[in-house]
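Apart from one protein chain that is not included, each protein chain of the complex appears where it belongs.
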C-alpha cells in the first residue's frame, strides 16, 4: 500500500520535510509510526513522544489504533493551537 | 418632605401620569406606597401587586423597606425588560 | 469604557474601530428585534433617563473589575425600533477569551433584568403589549 505522509509544525521541522510517500504494509497508525521511526534520526526525534503526538487519517482526526486499510493520506503533528 | 415620584411602563399608564410631586412624612418606600394607593383608583391599580413592583430611590434600585430620609426622587415600575 | 443610551441606530463596525487595542479577545453581543409571529411591526422601548446611563456605567465598571476587561462598551437604544433592527450591543475586550465571553454574558444578564428599560411590542395593527419579564432572566443573575 502506498501512503502519502504529511508532517506539520515542529514534527515537520524534525523530519526535515513536509511530506513523503511511503510504501508500507502497516495495519494501523501505530504500526506505521514504528516503521517511520526507523527512517532517520529526524523521524526518531519527531516521534519521540507519542503522548503528545496527534494524527489525522484521510484528513480526519484519528488515534494511533486507527486502521490503515483503504487509506491514502496520514498526517502527524503536535497538539493544535488554533483560535 | 417633598418627593418627586416617577412612574414607568404600565404603572405609568395605570396612574395616568409619568410623574407627580407629593408631600409626605413616609419613613420608607412601603409607607409611601400605602399613601399613594389612596390617591386614585389608577394608583390603586398600579400598586395592586407589590410582588412584581420594582422601585428606585434617587435612581438606585431599592426595596420596599428602603428609608426615605434625605431622598428626592422615587420611581416605581414593573420588572425591567431591557437587553 | 463607555455606556450610551440613544434613539439612533448604531453601527457595530464603527463602534469596534479602535476598540480593545492590545487585547487578545473581543466579544460582541447584538440584540435585534425579532418577529416570531409575523404580526409584529416594531418594539417601543421606554427608559428612565438619568438612571439608565448611571446603571449601565455601573454594570460596565463592575464587569471590568470582575473579569479584568481592558475595554467595554454598552449601547442601548430607546424609542421605536423596527423588526430586524438592532436594539442594543455590548462589547468586551480582555487578554483571554474566557474573560471576554464571561464579561459579555454577565453584562447581558444584568441588562436584561436590572437596567431600567421596558419593552412594548407594537403589532402591525398598531396595538401595543408590554413584554413580560421572564423568570429565566431573573434566574440568570443567580449564576454570578
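First chain written, first letter: the chains are A, B and C, and each begins at residue 1.
Everything below uses one rule, namely that a contact is a pair of C-beta atoms (placed from the backbone, for glycine too) under 8 Å apart; a residue touches a chain by one contact, two chains touch by 3 or more.
Just so it is clear, the model here is predicted, and its values are computed rather than measured.
Q: Mind giving the shown chains that are in contact with the missing chain?
A: A, C
Q: For a quick check of understanding: of C:27, C:56 or C:69, which residue touches the chain that isn't displayed?
A: Among C:27, C:56 or C:69, only C:27 touches the chain that is not shown.
Q: In the full complex, which of C:100, C:115 or C:133 touches the chain missing from this view?
A: That would be C:100, which touches the missing chain.
Q: For subunit C, which residues reach the chain that was dropped from this view?
A: Spelled out for subunit C, the touching residues are 11-14, 16, 20-34, 36, 84, 95, 97, 100-101, 104-105, 108.
Q: Identify the residues of subunit A touching the omitted chain, counting contacts across the whole complex.
A: Residues of subunit A in touch with the missing chain: 6, 8-10, 12, 52, 56, 59-61, 75, 77-83.
What we mean here is this: only the chains that are shown with their structure count from here on.
Q: Whole-Å distance, subunit A centre to subunit C centre, using C-alpha means?
A: 48
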